[in-house]
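The other protein chains are all here in position, but one chain of the complex has been omitted.
And then chain A:
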Amino acid sequence: MKKFLVPICLFLATMAYSQDDLLKDLDSTQVEDSYSTATFKALQLVTLQTTKMAAKKEFYFVVSHRFGTVKDGFDSFFGLDNATTKLGGIYGVTDWLSVSLSRHTLNKMYETGVKYRMARQDASFPVDIVGYSVADINTFLEEDQYPGLEFKHRMTYVQQLLVSRKVSEKLSLELVPSFIHRNLYNPAIENDNQFSFGGGGRYKITKRLSVNLEYMHNFDTPDFYKNPLSVGLDVETGGHVFQLIFTNSQSMSESGYLTNATGDWGKGDFFFGFNLYRVF
């Protein structure tokens, strides 16, 4: 009888083994992608772009306003009488490439942009890297004022690198080195090539609400322009993203925003506005 003991034990052991959790077998069969998602809620932080991309075949319709300066109080109803508007669209060609076109009231500006993702944050890489190239066409300039004006003089180019990191579920940070080139400039007060560096971040207060802040330092700015400092609030409502913003730079075009900030926070001279996105 003793001889049976070993095989019986073995038999029982196999029985016990089969009771092992089936789920554990499955765990090893699935490989999770570790890409960071939803680093930012919207395509823009405040006025700067974020590393968020439009997905393939996704179309975003964007309406933004920057009102006049708040400092005049009731005279202009805190700037609401002097609204400037941006109307535009962004289309995702693929998940890593999107193109955009917009029209701005200020300087009757047309802006075209290309945004392309070069790297994504995941378990092995610490940041998202996105390139953003912009061409601004100023159609406000008139030959009466600028004799000999050619089309090329209307152009301003901006090249940006957007580097972001989702630090935690709530906190995301972004750095934005920018290079600006103007074809038309006044050599007495400014350079045709300007370099600007800064960044910002967002902090989620609730699942659908976040506070955003951004600042850009322009190394070549003439002293009557300020550096843009802006604060915003993202409100997500299903298919819309609504951003309420306060800024000292009224322009919504990339070049204008970075180089022509006229408001001064210290003097209560800033602009109220919003960005509204609708996704199709």
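Here are some notes:
Here is the rule we go by: a contact is a pair of C-beta atoms (placed from the backbone, for glycine too) under 8 Å apart; a residue touches a chain by one contact, two chains touch by 3 or more; residues count from 1.
As a working rule, contacts and distances are computed from a predicted model.
Within the choices "ABC transporter permease subunit", "Response regulator receiver domain-containing protein", "YceI family protein" or "Glycosyl transferase family 2", the name that UniProt assigns to the complex's undisplayed chain is "YceI family protein". From the options A:38, A:123, A:189 or A:211, the residue with contact to the chain not on display is A:38.
Only one residue in the set A:99, A:119 or A:279 touches the chain that does not appear here, and it is A:279. Taking the whole complex into account, chain A touches the unshown chain at residues 3-4, 7-8, 10-11, 14-15, 17-18, 21-23, 25-27, 29-30, 32-33, 37-38, 55-56, 58, 169, 207-208, 236-239, 279.
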